[in-house]
Structure formats: structure tokens, C-alpha cells
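Heads up, one of the protein chains got dropped from this complex, but the rest are sitting where they should.
The first chain written gets the first letter, and so on, giving A and B; residue counts start at 1 in each chain.
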Amino acid sequence: MSRRLLLLLLPVSFLLVALFLYQRLQHDPAQRDSALMAREFPAFEATTLRDEQQTVDQSLLKGEVTLVNVWGEWCPACKQEMPQLLELADQGIRMVGVNYRDTREKGMSFLNQYGDPFEMNIFDPEGSLGFDLGVYGAPETFLVDAEGIIRYHHKGYISPQDVSERILPEVAKWR
Amino acid sequence: MLVKMIPELGHFALIIAVLMAAVQAVMPLAGATTRRPLWMAYGHPMAVGQFLFIALAYVCLTTSYLLDDFSVTNVANNSNSLLPWYYKMSAVWGNHEGSVLLWSFMLAGWGYAASRFSCGLPRDMVARVQGVMGLVSLGFLLFILLTSNPFERLLPNVPHDGADLNPLLQDIGLIVHPPMLYMGYVGFSVVFAFAIAALLGGRLDAAWTRWARPWSNIAWAFLTVGIALGSWWAYYELGWGGWWFWDPVENASLLPWLTGTALIHSLAVTEKRGSFKSWTVLLAIFTFSLSLLGTFLVRSGVLTSVHAFANDPSRGLFILVLLAVTVTLSLLVFALRAPRVSHQVSFSWLSRDALLLINNIVLVIMTVTILLGTLYPLILDSLNLGKISVGPPYFNALFVPLTVVMCIFMGLGPMARWKSMEARELKRKLWLAGAAALVLGVLLPFIYTGEWNLWASLGIVTALWIVLPMGRDLIDKTRHARSRLAGLRKLSLAYWGMVLGHMGIAVTIVGVAVVSNYASERTVRMAPGTTVEVAGYQFTMTELTSRRGANFLADTAVLEVQNIDSARGFLMRPEKRFYLATGMPMTQVALRPGLFRDLYVAMGEDLNDGSWAMRIQYKPFVRWLWLGGLLMALGGVLAIVDKRYRRVKVTNKASAATPSQSEPQEATL
Partner (left out) sequence: MALIRIVTAAILLALTLSAAAGGIELREFDDPVLAQRYHDLTASMRCPLCENQAIGDSDSPISGDMRERVYQMLQDGRSDSEIVSHMVERFGDYILYNPRLEKRTYLLWGLPVGLGILGFVLLMLIIRTRRKSSAKALSAEERARLDALIQRRRSS
């Protein structure tokens, strides 16, 4: 009898596997957290997009909760999320852009065309800041708290729904 | 008029097939349980009908492709009027919907064959096999009709032309690889059906193993060829010269292959000695279950990207339900019906039984390891322990030692006797071969390159350890014949099948060991006139041209290649293509294949000064990888041609219940 019970463990354990796989169906395998979560914003020194003379560094991100958006003129999703970013800026959130792997000319015309929610844009033509941020495709958005610690990471397009359901609550949480 | 209705005709044929599958799933099983011959008799006509109607549906879809009917969504998404006819035909299975239809078509084909060639078996056994095949088929046909209908129309906005087949798929590889692989996956359904039928009918005797063996061998052979072709295709098509990457999709095909290999060996023990009955049945269930699991992993988007799944969540769910129902039910049947205590067949340490047991244990460990490595990132993620990757270094680290352990015992296997044998006898038969393998394995790398390499030596010793004892065995077996040739002829085909199968493994191991350790590659800047030397060959670029193909633009380099030793020369033409319809760049590799080395040239980036970055690779013995696969498959086929499998008729139950002791000693696999 005990052998039968033991054998019954087979279908039961497979059912558990199936349940696990069912649970996996709800997951997006491409979704992963940034490796920089809860760590300090990486040190950098760069010029700004609008002014070749002005250099900024990581101290730019201290003192206030800031959304750092990595974008490029070549990235279609960046264009699509601009209205959402403008709305966030309207709500009084401090926005800093990282113009990633772009030219000044193209970056500037992008802002002229789609609007500019950013207090400042860090010019990152070689993608070195992007690399230190672990960015592997634009757009990506980081929430940095007043101490300059990365608290939230949004990979990819920010939809209007994301604004109300994810971004705003996160901002409120770290303010 | 009729031509315009072809897709609807195909759709209609599928619906009829689904109804027939339903009848086939219910009637024969019910008939076998209640002993009603009339009900059981539904099985065969339904299997035939189902096969014919799915064939009709399949022909309809292919016709839509050939006639460029872009009102069919599937055709519009995957074909183009400029596509040559043979790619139109293979484009049918170059996409999800069409490939599931091909899968079902093959399943029905196997179902028909199982039904047709089982006429000598007891009627209730046949009926149960047909019923199980019907059930599986029903699941897949419902999957097609409910979630993946290939006959869906794009009305009223019919596009003028199709989106074209992915350029990567416009290749002979697509024509041959998926059908072979699917034949293997699906073929194990027959063995599975036999296992379930045997459990249901309480006929878990030596007879069922004898019926199941040819089916598992042929399915295994198909799967082997499918995997080998896939590896070969990736090697020349993807352009970086890799042949196995331990990708989840590759692993999905390797899993049923490993348990299938265990199965064909375990079937041998069960048939010959009547032991491990339950285990063999369980392996048959596992093998088909892993085929289904592979299908789920590949098509559900659990392992690839979620975009697939977000498009149509119903697909992943449907396959999961199909998988869960099939596997859970069959394991339940196993738990309830597996023989209480199999009669103890005795054997000792030194016996073929023990060696085959080791073979099975190692193969199962390999299977679990690969399954674990494939699913582990998902498990960790579900437990919120972060995202990790498990890749080639992990699998190689575990697979190589396991393979070596397996091969050590594999060398002994063909020499050993059933039940038990004297250590003295084994030693006498093996010491020379073992010593020779060791000496040659250590020396050959020296002779080949002038320096010693541990891993290459290990591979060669292992391979020789498999081959040399078999050679010795052949000599022993033919010693008393009138002439050697007559002696060789007298050996059964099953024996030759075993020899070829094991040789195939050895050949593949040599290929892996040599190409992994002695391949060389250089990435160089080349312009017309540049000469570089790689592994004893001189490559001179003589020309750099552009040309326009049917649907692409290409930069072509012409390289004159000379073997420095023999001064024999030939031309190679790597290309960088740009496909106009999809905007995709593609590297068209120039390949100079040879039994002992491949030369492999891929064009990289245009360096914008008239020169190009080129990657030149020298791949010694890489062909042996696939050659070994073909040998293995040939062995599998040879074993089933053996005449004892044609005597399927069972005269009485008594003879079926006792393991056959009268077989010639050498007829083992």
C-alpha cells in the first residue's frame, strides 16, 4: 500500500510543477530590476545638452527626489512617452534627462519638437553614463531620492497608466 | 470558385478530423474496458480518417501558400509572391500555426501507422493504443482550432503582397530540420500510447516491450537526426560557428532525447530479462511528457520574451493544460496500475543488467541536470531571489564528467553478459583495448599538433574506449565462422544497430573534443590584395564586389585560399546581405567543408576605407559531430529492421509472459 502512495507522489508533484509553470505564465521574462537599486547614483562628469561649457556631476541629483530619464532621438518609445513625462513635470516632479548616444543637434531638435520636461539634460554621446547605469536600451527611467540613492527603476516605455500606478506612488514614497 | 474556398475546405477538414479524434479517443477505450468488439473496431477507421482529413487540411494550407492567397493571415504574414516555391512549401511550418498543423499531421500519421502495423496484436491492446493516440491528437487539434487556426482570413483588407519569410528561414535547413525534429517528438507518442495501453490492460509483459521497441527506436532515430540537423543549421547559418549553445530551446530537444536513449536501453533489459518493467513504462511516459514540456517551454513565452505571450495568453495556457492533463493522468494511471512487485530477476555486479542500470541512472541524472539548469532561473525569480542566467559553462561543467562516466561503462556494455560474468573474462576481453585507447589517446594529440592537451586526450581515450572493445568483440564473435565475412554476416542486424549507435557516440565525442580544443579563429582587416594566414591556410582577398540578389543587396568578397602544405587552392565567397523587404542584414558565411576540417569565413563590418573586418575560422573535425548523429540514427533504424520485430504475432499469452530466453546472445539492441 505504501508503495502505491509513494507512486501517487508522481502525479501530485507534477501537478505542482504545472502550477509553477502556470504562475510563470503571468511573468514577463524580460522584466528585471536594475543592478543599481538601493545604490548610489554612479559618479559622472559630463556637459549638458544645451551648453557645451557647463559641466555637471552626481551632486546634481542630491537634495531633491528626481526622475532621471534616459532617452535618445533615435528611440521611438521615447517620443511616445514624452506626454507622460511632461505631465510628471507639471506635477512638480524634478526631471533630469540623460541624452544617450545622440548628437547635440538631434537631441535639441527632439526637445523642440516633443517638448522639454527636463530641468537639465546630461549629454552622454558615448553612452558612458548609460553604461554605468546599466542601461541597455532606451528609454529607461530611474527614481533618485534626496540622498542620491536609486530607489526605483522603470525599464522601457512609461504608459499613462504607469504614471498613476507606479511612478507617482514611488515618488510619494521617497519624498 | 472552389479555389477560393481552399482555406475554408482546410478548416472544415480540421473540424471533421477533430470529431474523428474524439470518436477515436472514446470508443476504442470504452470498448476495451467493456469488452465490446464493435466499439473497439471504431479505432482503425477513425485513425485512417483522421489522418486523411488532417492531410487534406495540410494540403489546403500548402496550396494557399503556393497560390499566394494573402487573404489568409498566416500566408500574408509568412510568405511573399517572390519566394521560390520550395520555400513557400516550407514556410508553412516556419511559423507557429503552421508548425502545430504539421505536428498534428505527423501525430495522425504515427497514429495511422501504429494502428496499421499492430494488426497482429491482441485486439484490446490495439484498441487502447488507438484510444490514447486519439486523446493526444484530440488535444492538439483543439489547440489548433481554438487558439492557432492557420486558416484565419484577413478580410476584407487583403494585402497585395505578403510580409515575407524571415530571411534566416529561407534555407535548406528550414526544409529538413523541423520535420525531422517533430517526427521525433511526436513519434514518442506511439511508445507512450503503448505504455498507457499496457498499464490499462494490465499487460505489462515482455510482449509489450517487443511491440514498443521498434517504435521507440524509430522515434529516437528521427529525434537524433533532427537535433543533429538543427546543430548543423545553426552552425552555418548564424555565422559565428557555434554548434551548441545550451539554449532552452536546444535543451528542450535534448531532454526527450536523453530519456529516449534511456528508454531504448531499458526496453532491451525488460525484453530480455523481464526486469525493470515499471521503470521502462515510466521512462516511456517521461519521454513523451518531456516532448510536451519542451513544446510548452518554447511556445508559451515563459522562457523567451513575454511579447509573444502578451499577444495571445490563451496559447500558453492551452498547452499547459494539455501538458498537465496528459502527464498527470498518465502518472496517475501508472501509480494505480504499475505492477505491485515485479518478480526479482537476479544479476551481479558484472553483468549487462547492471551496466544498463548504470546507463539509465546516468542518463536520468543528465536529464534532471539539464531540466534544473533550464528552469532554475525561473524558480529563483518566482521566489524573488533575483534574476540569474544558467548557460554553457554550467552545463558543460556537469555534462562532460557525466558523459565520461557513462562512456566508461558504455565500453563495457557490449562485452558483458546478461545476469553475471567472471571479472577474469571481462578483463581478458578488455585489457588490450583499454591499453590501446589510453596510449593512442595520449599520443594522438601530440601527433596532431605537437603538444599535449588534456581535454582532447580525454575525449579521444573515451571514444576509443567505446570503439576498440567493440572491434575486439567483433573479432571474437567471428572467430569460429568459416570466414570473417561470413561471420560478420551472421551477426544480427540488431547487433549491428548497437555497434553503429555506439560508434556514432564515439564519433560525436571525437568531434566535440577536437573542435573544442583545436579550433582557431582570427578576426582581421582585409582589403583586395590582403593576405592572412590561419591554421596553415593562406587567405588572399582578390576581389570585393556588390551584387543585387532576388530580394537583397549583397557585398561579396572573393577569397583565394591555399593550403600551405599542398599548395592546392580554391575560392571562397562570404557575403553580407541586406534584405530589402525586412531591412535585415544577414551574414552569409562562406564554408569549405571537409571530413577533417572546415574553413569558415564570415564578413563583419565595413571599415569604410575599402577594407572589411573578416572572421576566419578553422574548425577541425566539426563534421564528426553530425556524422556521429547520423550514425546513431542509422543504428536505430538498423535495429528495427531486424527480423524478430516482424514476428509481431503473439500466439498465446504464455509465451508473451515469459521473457524470451532463446534469442541469440548477440542480438541485444
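Criterion: a residue touches a chain if its C-beta (ideal position, glycine included) is under 8 Å from a C-beta of that chain, and two chains touch if they have at least 3 such contacts.
Predicted model, so just to flag it, every value in this text is computed and none were measured.
Enquirer: So one chain is hidden, and I want to know which residue out of A:E87, A:D132 or A:D162 touches that hidden chain in the complete assembly.
Expert: Checking the options A:E87, A:D132 or A:D162, the one contacting the hidden chain is A:D132.
Enquirer: Per the definition of touch given earlier, which of B:P156, B:G202 or B:G583 contacts the omitted chain?
Expert: Residue touching the chain left out of view: B:G583.
Enquirer: One chain is left out of this view; which of B:R36, B:R123, B:R153 or B:K419 touches it in the full complex?
Expert: B:K419
Enquirer: Among the options B:A113, B:L238, B:L426 or B:V442, which residue touches the chain absent from this view?
Expert: Spelled out, the listed residue whose C-beta touches the missing chain is B:L238.
Enquirer: Residues on chain A that touch the omitted chain in the whole complex?
Expert: Residues 32-36, 101, 127, 131-137 of chain A touch the chain absent from view.
Enquirer: Can you list, in ascending order, the chain B residues touching the missing chain?
Expert: Residues of chain B in touch with the missing chain: 94-96, 166, 168-169, 173-174, 177-178, 227, 230-231, 233-234, 237-240, 242, 244-245, 247-250, 253, 298-299, 301, 304-305, 307-308, 311, 344-349, 353-354, 357-358, 361-362, 364-365, 368-369, 372-373, 376, 380, 385-394, 397-398, 402, 419-420, 422, 480, 523-525, 576, 582-587, 589, 602-605, 607, 613-615, 665.
Quick note on the criterion: only the chains that are shown with their structure count from here on.
Enquirer: Averaged over CA atoms, how far is the centre of chain A from the centre of chain B? Could you give it in whole Å?
Expert: 42
Enquirer: Which bits of chain B are touching chain A when the two form their complex?
Expert: Touch list, chain B to chain A: 289, 296, 300-307, 309-310, 313, 316-317, 320, 323-324, 327-329, 331-332, 334-336, 338, 340, 378-379, 381-382, 387.
Enquirer: Contact residues on chain A for chain B in the complex?
Expert: 3-4, 7-8, 10-11, 14-15, 18, 20-25, 27-33
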